[in-house]
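Here is the structure we will look at, set down as structure tokens.
Right after this comes chain A.
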Amino acid sequence: MIENFNRFVLANTGTLLDGLWVTAYVCFWAFLLAIVLGLIACLIRMRLPYARVVAIGYIEFCRATPILVQLLWVNYVWPEVFGFPQTVTGAGVIALALQSSGYLAETFRSGFEGLPKGQREAALAVGMSRWRIVSRIEAPQVGLVVAPLVVNQLAVVVKSSTLVSIIAIPDLMYQGLKIVNQWYEPIEVLTTIALTYFALLFAISRIANYAYVYFQTKFGIASSR
Partner candidate 1 sequence: MDGDRPIIRVKDLRKSFGSVEVLRGITIDVSPGSVLSIIGASGSGKSTFLRCLNYLERPTSGDIFVDGEAIGPSIAPNGQRKSGASPRDIARIRSKLGMVFQQFNLWPHMTVLGNVIEALIQVKHMRRREAVEIGQQFLAKVNLLNKKDEYPAKLSGGQQQRVAIARALAMQPKVMLFDEATSSLDPELTGEVLEVMRDLAREGMTMLVVTHEMGFARDASDRIIFLHDGKVEEDGTAAQVFSAPASERCQRFISSALS
Partner candidate 2 sequence: MFVALQNVFDPALFWEYRAVLLTGLLQNIIIFAESAVLAIFLAFIVGIASLSRHGPVRWTAVAYAEFFRNTPEYVLLVWVYFVLPLIIGTALGTKANLSPHVAAVIGLGVAYSGFLSETVRAGLRSVSYGQTESALSLGMSGFTALRRIVLPQAVRRMLPEAVNQLVSLFKSTTIVSLIAVQDIMYQVSMISVAEMRPVPLYTGAALLYCIVIIVATQLFQRLTERWRRRGWA
């Protein structure tokens, strides 16, 4: 088995690392986009009375459809109907972002709604402008409260990113499966990939935990967890 390990894993470290890089790249952009879309959907839902229904529809759709279905839909349907995305990577990023944006929108909403009204009132009483209130009083507090759940979505993005191999995005999973199909010796390669993903996700959850504890003790803010 060690011999196999050398033959299939170590020999292909380059390709596998390339795959890991693509995974990281896709996850990073998808996560960022998810936060942006989630925030927009959340704010539309909370503040714009007419567009509210659209936002809710969007959120429910993103949360109810399985990621695989979204991936295939964005990849095959969108170019025909909307004209973009033109690359599979783009499709992967958008699909992953869509999925998480739904959950994030709801997370942000519960964060905003959970903020004590007194915060806003105190700031208004001191004479702060609306923008300043949001940026310096509300957003940071909401941010601290929702942080664990947001980081959780990063983990979800990473886990779902394994599926982008289906639309030929050369991520870690894709490279691994390519090697397996080439040599048909799956044990070492797949186990290594599984452990790599585990290590990545475990690290994310540990960092999230430490950050949570750190901010808890520093600011003493009750969290939704």
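The candidates were selected such that all candidates are chains of the complex that A comes from, given by their letters.
The definition used in the following text is that a residue touches a chain if its C-beta (ideal position, glycine included) is under 8 Å from a C-beta of that chain, and two chains touch if they have at least 3 such contacts; residues count from 1.
Small disclaimer: the values here were computed from a predicted structure and weren't measured.
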item: Of 1 or 2, the one touching chain A somewhere in this complex; value: 2
item: Of all residues in chain A, those that touch candidate 2 in their complex; value: 60-61, 63-70, 72-73, 76-77, 80-81, 155, 158-163, 166, 173, 177, 180, 186-187, 190-191, 193-194, 197-198, 201-202, 205
